[in-house]
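Read through the structure below, which is laid out as structure tokens, and then see the notes.
Only one protein chain is missing from this complex, and each of the others stays in its spot.
Just so it is clear, A, B and C label the chains in written order, and each chain counts residues from 1 on its own.
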Amino acid sequence: MASNEVPPITRRHDPSRRGFASDNYAGVHAAVLSALEAVNGGHEGSYGADAYSANLANVFRPHFGDRCEVFPVFNGTGANVVALQSMTKRWDAVICAESAHINVDECGAPEKVAGLKLLGVPTRDGKLTPEHIASRLGGIGDEHRAQPTVVSVTESTELGTCYSIDELAAVCEASHRSGLLVHMDGARISNAAAFLGVGLGALTTDLGVDVLSFGGTKNGLMLGDAVVVLNPEAVSGVRYLRKAAMQLASKMRFISVQFEVLLGSDLWLVNARRANELAARLATAVRDVAGVTITRPVEANAVFAILAPAVADRLRTRYGFYTWDEATGEVRWMTAFDSTEADIDEFAAAIATEAATGPG
Amino acid sequence: MASNEVPPITRRHDPSRRGFASDNYAGVHAAVLSALEAVNGGHEGSYGADAYSANLANVFRPHFGDRCEVFPVFNGTGANVVALQSMTKRWDAVICAESAHINVDECGAPEKVAGLKLLGVPTRDGKLTPEHIASRLGGIGDEHRAQPTVVSVTESTELGTCYSIDELAAVCEASHRSGLLVHMDGARISNAAAFLGVGLGALTTDLGVDVLSFGGTKNGLMLGDAVVVLNPEAVSGVRYLRKAAMQLASKMRFISVQFEVLLGSDLWLVNARRANELAARLATAVRDVAGVTITRPVEANAVFAILAPAVADRLRTRYGFYTWDEATGEVRWMTAFDSTEADIDEFAAAIATEAATGPG
Amino acid sequence: MASNEVPPITRRHDPSRRGFASDNYAGVHAAVLSALEAVNGGHEGSYGADAYSANLANVFRPHFGDRCEVFPVFNGTGANVVALQSMTKRWDAVICAESAHINVDECGAPEKVAGLKLLGVPTRDGKLTPEHIASRLGGIGDEHRAQPTVVSVTESTELGTCYSIDELAAVCEASHRSGLLVHMDGARISNAAAFLGVGLGALTTDLGVDVLSFGGTKNGLMLGDAVVVLNPEAVSGVRYLRKAAMQLASKMRFISVQFEVLLGSDLWLVNARRANELAARLATAVRDVAGVTITRPVEANAVFAILAPAVADRLRTRYGFYTWDEATGEVRWMTAFDSTEADIDEFAAAIATEAATGPG
Partner (left out) sequence: MASNEVPPITRRHDPSRRGFASDNYAGVHAAVLSALEAVNGGHEGSYGADAYSANLANVFRPHFGDRCEVFPVFNGTGANVVALQSMTKRWDAVICAESAHINVDECGAPEKVAGLKLLGVPTRDGKLTPEHIASRLGGIGDEHRAQPTVVSVTESTELGTCYSIDELAAVCEASHRSGLLVHMDGARISNAAAFLGVGLGALTTDLGVDVLSFGGTKNGLMLGDAVVVLNPEAVSGVRYLRKAAMQLASKMRFISVQFEVLLGSDLWLVNARRANELAARLATAVRDVAGVTITRPVEANAVFAILAPAVADRLRTRYGFYTWDEATGEVRWMTAFDSTEADIDEFAAAIATEAATGPG
């Protein structure tokens, strides 16, 4: 059967509909799709023994420095769990914000797969400080306590905020001074860099971050995140841990090339900046709407707001988004690289209209 | 930046080169690539809340029956580990052939991630029999033993052989009679069905297989395998286990639609049959070559042969393939859907030439 | 060599010295030692197939009701980890106080051995309330979250306080109403029963506690805790989990008989009451000492107090005890069944003397 004999796929979704539940409601950037086609055809080594995976060092090192090593994986949870395992021994603990993805949204994978204890610290804005870290070091050397070994920060945070360079530097410095390694969950690191107006290395390598979970999926890829080892002395066994964590792709060329598209051009920045700008545009448009309260600084590509549940429910009949906090009615709106100003303006107008109608 | 402003990817590999190390050296079927493009654009629910994932029941049920439930995952190791966990409790054991992928090629993921004990049985041809199963049931009810609960068969096997329908039926019957569930690692189930000339359900649902790891990646997909639950009473918590095993794709529409291409047409069969035929062609071509001994029945898409190491090494300068057994010099040649008769004939000719030259 | 030819052991410690670091600084009650001797001699079934283990139901059921099943283990951590595993599936979470032993003092065993996620709730006094429980139920049914399945309470708590019957009843009722099971860490349940003036069943079975970790070691045994299943429908696989958790004693008669001594008489109550009374005596004696502040209600056998670090350090040259909170200088003094009023009075006098001397 030639390919043209396979019946073409019918589109089952309405591409004009917009959702704000997550930046992974978006599809794939056209340049990524083109690249998938370009690398197809013929036989290439599997499990990373292909020319595109071999080239990844050239793709990442201009951003992250000459010592970095790259291990593509399937998703952000995979990147985090592989990274944390490579940095810890069996009896170790990881200090993180209570709101961290690893602590809240990974169905306990760090505990279940890696046996790690997470020491979650309540924070106001999703950002750890040296004081937070110091507060969890009490049990070092005590055999009754899982041993704190890694500090995991998320940049940008799950709350749409960004650590400043100084804030991150302080966390890295405090961690290292206490003998801890630093892991960054960078599922949205590009959004943070875009917000701060710096390069990716300025947020990571330059500050002494040891291992990065680099996020591609939320920034225009079809599928692909990566464990980026910035300090090779901080890890061991990444290759084995990736396979044992079921994160080793057989036809890896199709993942690796996506990173080449993203980081071999300015696409990482263009996409992230656009998503951020659309979030800012949305926040600006609804900030003064009666019945809508923006609850957190809008820095990356998320807007958090409180509005009446009935209003939210009516909006949701047309636009997907999540309630973040049932107790307060706070919702989260996320923007993605593939929306337009018109999309945002339409959504903002709908918010204003529904808010004016009120809880009804 | 419009997509046309992203510099196009340079092809880094030579698509005319052929490799026989694995069927995942192949690329992606053109119809699959087309489908990825077709489902792009616009916003769709993530983590499976999309129209293509919702449609998967319609895609799989014509093959596997009306009770089947489908959980796409990233790869075969992921499918196996999620499936086995869903069928077992924390103290359980799994009976499998010593040569099984779960026992040999998954870096211990079943043990490490799921805490399972594998009870590997030596086999001549990669196929379990009722006698093999009976031999591992001694410890049932004894608290000192991990409890045998699942029998895992691989169809087609890692040795290129296929269980016949009768053989599989006997294993299923013996397993169920002893209170055990049956898991099938179907990374290459399509090749088995093509060899046996039966449908996919005839190898699984009709025989009482409880859970199937359905393989797509090796049969023309870019990336995608699935846990297919044939007996919903045999499992619990698949959704949670998939997420905790880091196998839940965010932009799942791009995985789900690939299954629609494969199983919504005859592509699964066309691809598998072609790969099988090319293996048979290769075996026929080299069977009588002096210095080459075909070592196993050629049923699916693998040819195992013994030849002088020096001969193998010379061939490997042009064609990738693995040594299967260092001790005997046995090698494995795998064929894929995307090769031509000419490719095979060229390879066979090279084998004959090098064998004639001898160990040198 | 007859036993009298083995050189007798030299006492290496000074039995007149008193420590207040833990109730497990105490030794073994004389009646327990006598019982160990009584059951020695001859051959008895191992791994629980002995007459003393067979008799345990008769020992525990008068306290905990006719459905209870008893599984002796080596220590409290073992009891907790076996109990929690028997009540949960692989993807589950356990709600507990942030101060719970399982969360703080078990080197991450629940995460590492059982893969559980602990959802720790900050509390003022170590006691969970229905409101605390409700606050952690948000993710039920969401595959991204480890699923809350068990509420674990500690009675008496790690802070020396006791849930009242009404408080425990409210927690059990709220848990069950939300579909959660209740586990009790009863490492010091006897102290709670003594404080509250009720039987052991009134704190557990009568309120609907599903599984209890019953503590013997801290209350006069040499070694021995037990998983006591009060609701057999709440668990599965305890026998296998106990063995896989390395908690199955071979010569179990020597553990089982200790429970017979403790619970077959009033010894559990006599020992616990005495320890409680000594704690109350200590608190009364130092409550009005200038420079000493009792910080928590003294209900079971612990006294928490803040005093100047230099004062604490001088006391520690003669009496062992722990600093509970480095930040505040809070210390913990625990009393045990084997001390006398004179011991306490001597320690109280030393505290008064050192406090009068001041930080120096």
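Rule of thumb we're sticking to: contacts are C-beta pairs under 8 Å (C-beta built on N, C-alpha and C of every residue); 3 or more make two chains touch, one makes a residue touch a chain.
Just so you know, these numbers come straight off a predicted model, no measurement behind them.
Among C:260, C:330 or C:354, the one in contact with the hidden chain is C:260. Interface with the hidden chain, as seen from chain C, comprises residues 1, 3-19, 21-22, 24-31, 33-46, 50-52, 55, 74-75, 77-78, 81, 106-109, 112-113, 217-218, 222-223, 240, 243-251, 253-255, 257, 260-261, 264-267, 270, 320, 336, 338. Residues 47, 85, 89-91, 114-115, 143-144, 146-147, 236-237, 239-244, 248 are the ones on chain A that touch the missing chain. Listed by residue number, the positions of chain B touching the unshown chain are 90-91, 93, 104-108, 111-113, 115-117, 120, 122, 138-139, 143-146, 326.
Note that only the chains that are shown with their structure count from here on.
Centroids of chain A and chain C (each the mean of its C-alpha atoms) stand 42 Å apart. If you average the CA atoms of chain B and of chain C, the two centres end up 51 Å from each other.
Centroids built from CA atoms put chain B at 31 Å from chain A.
With touch defined as above, residues shared between interfaces to two or more other chains in chain B number as follows: 240, 243-244, 248.
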